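Here's the structure, in structure tokens; my notes come after.
Just one protein chain is left out here, and the rest sit where they should.
Letters A, B, C, D and E mark the chains in the order given here, with residues in each chain numbered from 1 onward.
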Amino acid sequence: MATVKLLSDDELSPAARAVFADIRATRGSDFVNNFWRALAHDPVTLKRTWDSLKVVMGPGILDPKVKEMLYIAVSIAHACPYCIHSHTAAARAKGMSEAEYAELVAIVGMAAETNRLVTALGVPVDREFEVG
Amino acid sequence: MATVKLLSDDELSPAARAVFADIRATRGSDFVNNFWRALAHDPVTLKRTWDSLKVVMGPGILDPKVKEMLYIAVSIAHACPYCIHSHTAAARAKGMSEAEYAELVAIVGMAAETNRLVTALGVPVDREFEVG
Amino acid sequence: MATVKLLSDDELSPAARAVFADIRATRGSDFVNNFWRALAHDPVTLKRTWDSLKVVMGPGILDPKVKEMLYIAVSIAHACPYCIHSHTAAARAKGMSEAEYAELVAIVGMAAETNRLVTALGVPVDREFEVG
Amino acid sequence: MATVKLLSDDELSPAARAVFADIRATRGSDFVNNFWRALAHDPVTLKRTWDSLKVVMGPGILDPKVKEMLYIAVSIAHACPYCIHSHTAAARAKGMSEAEYAELVAIVGMAAETNRLVTALGVPVDREFEVG
Amino acid sequence: MATVKLLSDDELSPAARAVFADIRATRGSDFVNNFWRALAHDPVTLKRTWDSLKVVMGPGILDPKVKEMLYIAVSIAHACPYCIHSHTAAARAKGMSEAEYAELVAIVGMAAETNRLVTALGVPVDREFEVG
Partner (left out) sequence: MATVKLLSDDELSPAARAVFADIRATRGSDFVNNFWRALAHDPVTLKRTWDSLKVVMGPGILDPKVKEMLYIAVSIAHACPYCIHSHTAAARAKGMSEAEYAELVAIVGMAAETNRLVTALGVPVDREFEVG
């Protein structure tokens, strides 16, 4: 149900081919998922997105598993099934247990509920929570 | 700009008063933020929400700081300024550093970008990501 | 914090003036709220929106109060504070009690929670729920 | 396309089994829909969610059919197809006619339109709509 | 997976039939897409929606192709796959090239990212951006 054709390895432009090679090298796996195959029509956005993703999701202060879990939380709130599937797979590969995923899901649900309660009631920000 | 009046301690029903007492005891602080004061008109929802929050955000598998960060991520995606302010305050109180918050914010932004790219392109879920 | 100037009665074009007159006549009140004053720069959209609103929110099968409550529920989910404020005022004017509003808010919160749980878990639609 | 396996009755833990029994008893039906089967991996969230749902959607001030309709309105705004399917089924079972559903849908669409107009124009809340 | 049955030409009420005739005449094509077939149960909303769409998407100041692209951008942000599919088809029929679609998609992704950064950081509106 894509709005663009997913490109196979044979259909890649040289610029897209180079990004795919870096994805494979970085991940140590030959598998390149559909997201990149859909984005491969636009090598500039493909490269920019992959470069950003490497920086943002690469080594930092937070645990890699936690970073994937934050990614999942946003993807749920944005109602993006593909994103949830790909990042739960990534988080599991990085060690997320089923119990941790269950806890994540419970938090996302709880946050959704209180977010809407707050918005409904129009609660003003407490002075104690303001910065600077 | 609330849609209901924020209740002061003097205006609480006995049922709401009991929940406020538990909030204060659980948190070890006299401060009760506006969310609960707005919710206090409805003691059933007040109690149910507080009880759920204690379970969901209480001791579990994930680090308490990480749990608050997941809460923030959802609140950003839902565009709830109050929720972002209160939970960044909570996360900071539980040890979130400014560098960790910056990393969280970068991840949320990145997830938002790729979520929309995926949705725009209508990327189908790879078989490798499906469960069960 | 508007992105367009709110027009006073003196600044209206004849086409906008006619719509304002109909708003006042239909509502039996001289008060015209800011939404229409912001929209008045574009008399075509002003008239089309007001005409649609009269049809959709006018006499139908559902109780007028219930219709306003549905409007509020959507406005909460869309994080539109102005809409929540104007439609809670309208719903109250049509008889919504504070207890009814509290029940609405609890439902919206609950739906938000389960919506996110469902999306997180990627629950497939049961055959029993499909139509046609 | 689930991110967790849907559990059959044979695969339930004792805690989940007890919740399923209560769902069946409360609803007077043997049918347990996929949402609960996906949630059954986490008996604490399963029980908490079911208990909350019983309180929120159980007898109150508003008509049960109206409560389901509010639930649907939120589910549409959150783009949750499963939730829309399950709650339109529930609302129909509680007496929602096709004409009532059509009116609901029209209201949700109208609210979505004006919500975005308001947000686009940055309309400030009229003093007349503020509370407290 | 519809919540209402899609009506074939033979099942239309006279009022719906008249709208379908106008859709065909306006578009110069016999094809009527599923959206209108789902909406046809409610001839009042069918007619109102079609009439509005003709005004809003008909000749104006902006290029018809640009108007479709704005439509797509909103549909992506609302996570509406049907809307994205139908309006990318319409935009392509009005001359949108694949390179233009790629640029649109990149902008939507970028806006999504900065939107969430802004919301996360709670950035106050600069005085320079305020109107009136």
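The criterion applied here is as follows: contacts are C-beta pairs under 8 Å (C-beta built on N, C-alpha and C of every residue); 3 or more make two chains touch, one makes a residue touch a chain.
Predicted model only: the values in this text are computed from it and were never measured.
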| item | value |
| --- | --- |
| Contact with the hidden chain (one of E:R17, E:K47 or E:H78) | E:H78 |
| On subunit B, residues whose C-beta touches the chain left out of the figure | 79, 81, 84-85, 88, 98-99, 101-102, 105-106, 109, 116, 122 |
| Contact footprint on subunit A, counting only the chain that is left out | 1-6, 44, 48, 52, 55, 125, 130-132 |
| Touching residues (missing chain, whole complex) on subunit C | 1, 3-4, 41-42, 44-45, 49, 74, 78-80, 131 |
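Assume only the chains that are shown with their structure count from here on.
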| item | value |
| --- | --- |
| Separation of subunit A from subunit E, taking each centre as the mean of its C-alpha atoms, in whole Å | 27 |
| Gap in Å, rounded to a whole number, between the CA centres of subunit E and subunit C | 20 |
| Per-residue multi-chain contacts in subunit D, two or more chains | 1-4, 6, 44-45, 49, 52, 74, 78-81, 85, 88, 99, 106, 116, 122, 125, 130-131 |
